[in-house]
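Once you've had a glance at the structure underneath, I'll fire off some questions.
Note that this complex is displayed minus one protein chain, with the remaining chains in position.
Moving on to chain A:
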Amino acid sequence: MEADVHNTNAPVENGSLAPVDRLRHERSDSPTPGLVEGTEPGAGQDSAMFVHAQSFEDLTADDGEQEQELSEEGTDGTLETQEQESGESRDGGGESGEAQDTQAEEEQEDEEAQSSGGRDKEEDVTSEAWRRHRKHVFVLSEAGKPIYSRYGTEEALSSTMGVMMALVSFVEAEKNVIRSIHAEDYKVVFLRKSPLVLVGVSRTRQSERELTRELLYIYYQIISLLTLTQLNHIFQHKQNYDLRRLLAGSEHLTDNLLRLLDRDPGLLLSAVTCLPLPSSSRDVISSSLQAAKAKSLVFSILLAGNRLVTLVRKKDQFLHHMDLHLLFNLVGSSSSFREGEGWTPICLPKFNTAGFFHAHISYLEPASDLCLILVSTDREDFFNLSDCKRRFLERLRRRSAYQALQEALRTPSYSVSQVGIAELRHFVYKSKSSGLYTSPEIPIPYQSEEEQERLMGLYQYLHSCMHHPTRPLRSIYRCGERENLLAWVTSGFELYLCFSPLGTKEQAMAAISKLLKWIRKEEDRLFILSPQTY
């Protein structure tokens, strides 16, 4: 890769591009693992809800050029740039290297309870505990000014961030781009998104590419608050602007997003999961939402917790998963929408990095988990949208579907035992054409926070093997002491399975078609098969 390539790589504003309609209208009756896209269980019938992409690679295409180059895993202490200066790599490695003797992998992170929105920023950045965090994320400006740190205050880290910027600049001076530093267990990943620089320091097993993608999420999170236009404008006028001024009060959004990245398979798979609901009820809800439209409305989204109930979009406008995840994160990390109706400007960066949408966000009922997001183009349209909500709710309450919805809220997930496959503990299945995934509730051995993150870590590992930039795999079976794993990817779906360690490979292979049959049987309930437009 040439040094400056990534700079010209402005975000692709392909949000409004219609998806290629490659959906097959005939749905096969007995799925087999060779299914093509569009006929796999969970595939939408008419058109997609989301920006359509053929692959994970497309969905994250923003830094695609960079990724193409990420061919080889670096060895310890190697600075991964094109033409290497090894002396410097030691500098970079040493930064995090001092903490590397801590090997307790599963140690509980002393992460504060975030639900109240408070964050413990007072952490001592010279302490061992600070160094031991599994994943650090730093955001800085090109002038080297700290903008965000996941742990500890930015002030305390200004010299550290200065070093990071020095590394970036030093390599750039040689017409090159620094991408990562590998030092023993640590990976230091750099993402340069002018006018910001994002740095991740991780000792998880995630690939460099996965880490870069997570940084990209953080970048978009910041864009969603400010727009890229505004961000560029600010730094063009004042290079050493302290962006924290503008991001003040929003750190918890980034904190929460990082937590989702560690735990939510949806962000890993670029997919969204749905609230299981009989399709007849879902259709009624969708059509009620469809009827409550306004001129300025672009998307109406009904959520139950972090699950999608339905999404209605303007014809020819598609939402990108990343944008939807940012909306999920906004709703999930702010309590204020519970008390009144929220009205906020928000940029959906995958749709358009230049401007704000205005979102009306409210819970249907005070104690309910059902949250309605109405995305509008008109910042003065609050009362119109408030009325849309009222009409939707009125219409919905008259229908029996509302009872069905309340019923479904009581069991927002399902147990893996319903599938009836011996030794199967958990799975994640993503239908590529619909961009939706389904997964049972986390089973007992993985319910603790660390175990849940460990399971996610295993899926992340499988995912990175399947999507390896140069050696992508179709399937992988991995025996471990604590569980056996199987991943299977076709052009139609991605499937990740977790079995008890007592299971055999034969059982696992047999489980695939059995599971696909079950998903096919349940797809009406688990997926949104007929997305609506206004």
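The working rule: contacts are C-beta pairs under 8 Å (C-beta built on N, C-alpha and C of every residue); 3 or more make two chains touch, one makes a residue touch a chain; residues count from 1.
As a working rule, contacts and distances are computed from a predicted model.
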Notebook entry, point to check: Which one, "Nuclear pore complex protein Nup85", "Protein-serine/threonine kinase", "Striatin-3 isoform X1" or "Ras-related protein Rab-17", is the UniProt name for the chain you do not see?
Noted result: "Ras-related protein Rab-17"
Item checked: Sole residue of A:G44, A:P195 or A:G342 that reaches the chain not shown, by the stated touch rule -> A:G342
Margin query: List every residue of chain A that touches the chain not included in the displayed model.
Written below: 116-118, 225-226, 245-250, 252, 330, 333-337, 339-346, 359, 361, 379-380, 382-384, 386-387
